[in-house]
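Can you keep this structure in mind? I'll have questions shortly.
Excluded from the complex is one protein chain; the other protein chains are retained at their positions.
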Amino acid sequence: MVVFERVQKTYDGRTLVVEDLNLAVRRGEFLTMLGPSGSGKTTTLMMLGGFEQPTNGRILLEGQAVERLPPERRDIGFVFQNYALFPHMTVADNVGFPLRYRGIRGAEAARRVAEALAMVRLDGLGERRPAQLSGGQQQRVALARAMVFKPKLILMDEPLGALDKQLREHMQIEIRRIQQQLGITMVYVTHDQSEALTMSDRIAVFNDGRIQQLSDPVTLYDRPENRFVAGFIGDNNTLPCEFLGSENGLAFVRMKDGTRLAASGPAHPARSDLTVSLRPERLGLDDAGSAENRIKARVLDKTFLGDRVRLTLEAFGTERLVASLPAAEGAAVLPGRDVGMAFSAADCRLLAR
Amino acid sequence: MVVFERVQKTYDGRTLVVEDLNLAVRRGEFLTMLGPSGSGKTTTLMMLGGFEQPTNGRILLEGQAVERLPPERRDIGFVFQNYALFPHMTVADNVGFPLRYRGIRGAEAARRVAEALAMVRLDGLGERRPAQLSGGQQQRVALARAMVFKPKLILMDEPLGALDKQLREHMQIEIRRIQQQLGITMVYVTHDQSEALTMSDRIAVFNDGRIQQLSDPVTLYDRPENRFVAGFIGDNNTLPCEFLGSENGLAFVRMKDGTRLAASGPAHPARSDLTVSLRPERLGLDDAGSAENRIKARVLDKTFLGDRVRLTLEAFGTERLVASLPAAEGAAVLPGRDVGMAFSAADCRLLAR
Amino acid sequence: ADPLSVMSFGGAYQDAQRKAVFSAYAEETGRAVSEQEYGGEIAKIKAMIDSGNTTIDVVDVDAPTLLQGCDEGIFETIDWEKIGPKSEWLAGTTSDCGVGTIVYATVLSYDEDKLEKAPTKLADLFDLATFPGKRGLWKNPATNLEFALLADGVPSQDVYATLATPDGLDRAFAKLDTIKDQIVWWEAGAQAPQLLASGEVTMTTAWNGRIFNANKEGRNFGIVWDNQILDSNYWVIPKGAKDVEGSLAFIRFAVEPKVLAGIAKYIPYGPVRSTAAAEVAPEDARNLPTSPANLTTSLTLDNAFWADHGDEIRKRFTTWLSN
Amino acid sequence: MWLPAYATRSERLCRLAVVLFAFAVLAFLIGPLFVVFPLSVSKDPFFTFPIREYSWRWYADFFQNARWMHSLVNSLVAAAASTLIATFLGTLAALGISRPGFPARKAVMALMISPMIMPVVIVAVGAYMFFGSLGLTNTRTGLVLAHAALAIPFVVVTVLSALSTYDSNLSRAGASLGAGPVSVFFAVTLPLILPGIVSGALLAFAVSFDEVIVALFLTGADQRTLPVQMFSGIRDQINPTIMAAASLLTTVSIALFVLLNLIRRVKRA
Partner (left out) sequence: MQIAGEVTMTQTLSLTSSASAPNLRAALRRAERPGRLGALALALPALLFLIVTFAAPIGLFLTTAVRNPEVRDTLPQTAAALAGWDGDGPAAPGEAAFAALLADLTRAKEDNTAAALGKRLNYESAGMRSRIMSVVRHLGNFKDGALAPQFAALDPVWASPDLWAIIKRNAAPVTPYYLLTAVDLQQDASGAITRVAEDQAVFLGILGRTLWIAGLVTGATLLLGFPTAYVISLAPARIAGFMLLMVLLPLWTSLLVRTTAWVVLLQTDGVINQVLLALGLTTEKLQLMLTRFGTVTAMTHIQLPFTILPIFSVMKSIPEGQMRAARSLGAPPFFAFWRVYAPQTLPGVTAGCLMTFILSLGYYITPALVGGPRDQMLSNFIATYINRDLNWGMAAALAGLLLVMTLSIYLLFLRLVGAERIKLG
């Protein structure tokens, strides 16, 4: 549906904000662009919307290059971070705005507006001004306005950034519902990993103007492809190691103090700069289960986090390691003591860079 | 060290922003005031700092009433939410500012400033202006400035509110380290429960100008005294119930559909308006363990959250219930199916109000 | 015919002209007069001519403007045949490009209601001992230097010769120095009576017509005619005027003895045409600078002198003011 | 508000003194605007207090005197024309300047603002000479052009500040919804910056309506504006009709000012 081909973008002629973007958005999917601030997400979206020109490369929309197409002719719905509702128009006029420029007027337009407002559950608020609505309602109006002309593609730039947590979670579900109900293709930008994990079919993780990994949420979490992705999504312990070899699909590595661990990851990593990455919650107390790796560690500190306990451990010589245990399980662990920990090879990712 | 005695405060003469505050801060402790926006935390801190006068009641500092003492004579360090660094002075001048009014000048002052900057790990940045520092660095300067004159008491009003998550967690550890190292008494305001749980010796939960509960973090989480505290700290399922009676220190309740549950809580709750409160992560799959309560529930929805899976369940007839399981454990659960859940009586709190 | 456009100095002077001249002209010829006013700036006239669209047919100018404008050729040459015999005009009030109309005087004036003892001669202006208080003077070296020398005893016929010498100039400034810190300077004609009215000064130099008018409004200002300095106004036709013949006809009408004399009824400015003097009503003639009783010690302003030396003297005057 | 709750006694005293001082300064600012009123109803033709007798003669003179009326009309026409020009050009310029990527913004801004700070005499004499060579002195066109130049910075500044609070995402939103650049401007941008344009236009009008020096140089008798009439009134023939004129002007400007602020307040509420 949308294809980015070797797209580059610079604002100042010196630094590339988008370095080399190749990405194909599938029809009907919910694709999220996730990344830290300044990683080029908004820029990418703006290029797709037609508000910025790529410095190099091509963008294809339904197979057609769109460089020359001004935004108003792209037929893409856009929901902006601060909604960009027209404050001088009523809600109905806002939502009816795109219809005006598509020759839809009168009763037909009114019907479509009412339909769109009903879709976002705002029936009856058409005569209000945006300023008379709550943040969440404004968000819905923006959504209705971007949908009312039935675009094939809707872009959203951190649409929930300004809402509080509860409302945000509620709107996540709503948006997902509408997207699935109408079968629209959506490209969604956020820097909130849990939002991305919750909503998306696929997630493109951005950093430094590049896509670091593009996959579905579970793969992204369980099998990050590099250290950035591992660190950005979920908590993570990153420990330097040396590659020993692989066997039966398992990789074997040696830690600084010589401990041998079984890890998952690429079969023949070429780089010398290697680490293993361990999620705190995948570290368990050694309960003689089936985990491939067992280590001894000293408990340095224990912090209570409500439902969980965070342990700061010293292992593999002088490495720091954070583990997160269910509060009940961690109750018995005491700072200053040694403790046995276990984790599976699948949870121990061998990563380069 | 600090005692609030029946303190009341109103700004407009009509509503009491602080209703009846009684609180004793112990020497050397890290006491956090936690509560939602508008609950009177800042007001309380301002009264202690000398910026507001209590409408009623007394505040004692080291046993002395301080109503008449202007802020500059209280010798209390104060870290403000937006740091309130002096933008026209260098970092060193900012930190040296309080020394000037304590007659410390020249080499001695320089030594103290350097010491304070070293303490917050900002050595060598003394000649910068605040605007040239990152948010986290500015926060450290504010901290150094509030410490440099060795006050016995430091007050902090949401000092980390403006920082991003990673930095915030880092600074939490730093502040806690410095507090323990110097043995300073700290009164800390936040509305972030995880921050409060991580850092504090004791937490005072504020709501509507009253302290709802004052205890250490584990007690607060595990044994909330009322529904507000239970709901405010950690996630929570709140379900209406009826009190049947208590036995062996356990309370028994009946749910809407007649299910009987064992719960913990006060022995003879007088109120009719009772609920049980269940934390999502304390709900486990029924593994035939030792939990007192076992129920059947229908899985309505399952959301992937990275390390965990969130289940939306229907139980006790038509009640909604949220459970949070480790991702591995939850993998087998499928939406639409029924599932057995279990939880202990200790995790099922019977609460009034 | 289009109305004839006439520009004059406004104020009471133009009011008098309107009553005595313009309305009579309109009545007699059927051609209306459209009035304009200005502050006497030659730049205004020149700008109009330079813009190539001379919309004004006749202008009333003062003597320096006549001199400068005539030299620069921005006025039409007057065909005296169509005006009248030059010989009827006072000496020095005819010119190739202008026709003299009235004579006015710069005189010493005071408020009779406020002073117990009235000044009688120009020298009293400099006599702070007898007449303490502020003096109002025109902020211009012209007239003041003359007054200074006159008060210092220089006979009127020698004033300009003296002023042309450095010593004479020094002498004039020295005389002014004696009252310098008591001087309040005025710039526009209307300010002088205002200074008297507001009690700002005990006496002031002023244009006699302005004093007369103030008295008509219920003031009681006195005039010292001794050593009055005379100057005259002229009718000129700016270059490029649309209807030169019409303008000449108007000027001819305006200086007809009867008409010209009529002005004195409204403002005490004397006609420069000798045949007109006779037409002035005796009760008005008393107030004219040109009435013989007032003329005994008068001095006529030498505009050529000021054209040659004005620049230098004005600079000196400015420096002198600032110190 | 006036005082923090923690103020000490001496601080309170100081603060009280400063507040009184500030109100004195405000009185100094406002008071002189009103002294013209009593004089305008004094019968005396001189500006003297105390007033001996009251009369409306000067107002009558103002309204009956063709010259005053003529100059009033001249002022209104010239101000309206230069307001139109300045508002049109200034708004366009502000739209351009506010765009990202506007070349040499600083230099252009410096030039655009400079009529505001340039000594008016220099502007007046320059225009007098230059327009003279084009035959534009003593014409209303010349006056209008010069006034428009003086007024442009006021429009540019106010429209720019209106644009600075304008969220350019609104234009983007408009485009993404299918409206072309011109439609977006008229449907979205213009209505939102209209208050800025209106206050810019009001200021432009005030600049021209109040301007004396340029008008002194550029107008002949036929184009003489009200301020010029007043100026020569004060200088040459002290005549309380100018007090009547001044009182009327002040009344009108106070009324306009109050109206403008009421509109703003209503808009905000």
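Read from first to last, the chains carry the letters A, B, C and D; within each, the first residue is number 1.
FYI, a contact is a pair of C-beta atoms (placed from the backbone, for glycine too) under 8 Å apart; a residue touches a chain by one contact, two chains touch by 3 or more.
From a predicted model like this one, the values you see are computed outputs, not experimental measurements.
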For the chain not depicted, the shown chains it touches: A, B, C, D
From B:Arg6, B:Arg58 or B:Arg102, residue that would touch the chain that is not displayed: B:Arg102
Residue ranges of chain A at the interface with the undisplayed chain: 6, 8, 10-14, 16, 53-57
Chain C, residues in touch with the chain not shown (by the definition above): 41-44, 46, 68, 70-73, 134, 139, 184-185, 187, 198-200, 304, 307-309, 311-312, 315-316, 318-322
Missing-partner contacts on chain B, residue numbers: 49-51, 70-78, 80-82, 84-88, 97-98, 100-102, 145-146, 149
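By definition in this document, only the chains that are shown with their structure count from here on.
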Relative orientation of copies chain A and chain B, as a Cα rotation angle in degrees, nearest 5: 175
Chain pair, B-D or C-D, that carries the greater number of C-beta contacts: C-D
Separation of mean Cα positions, chain D and chain B [Å, integer]: 56
Inter-chain centre distance, chain A versus chain B - centres from mean C-alpha coordinates, in Å: 29
In contact (per the touch rule at the top): chain pairs: A-B, A-D, B-D, C-D
Complex interface listing, chain C residues touching chain D: 5, 7, 9-12, 36-39, 43-44, 47-48, 50-53, 55-56, 187-191, 193-194, 197-198, 217
Residue numbers on chain B that touch chain D, as the complex places them: 50-53, 70-71
Chain D residues touching chain C - in the complex, by the definition given at the top: 45-48, 67, 128, 132-133, 135-139, 217, 220-222, 232, 235-239
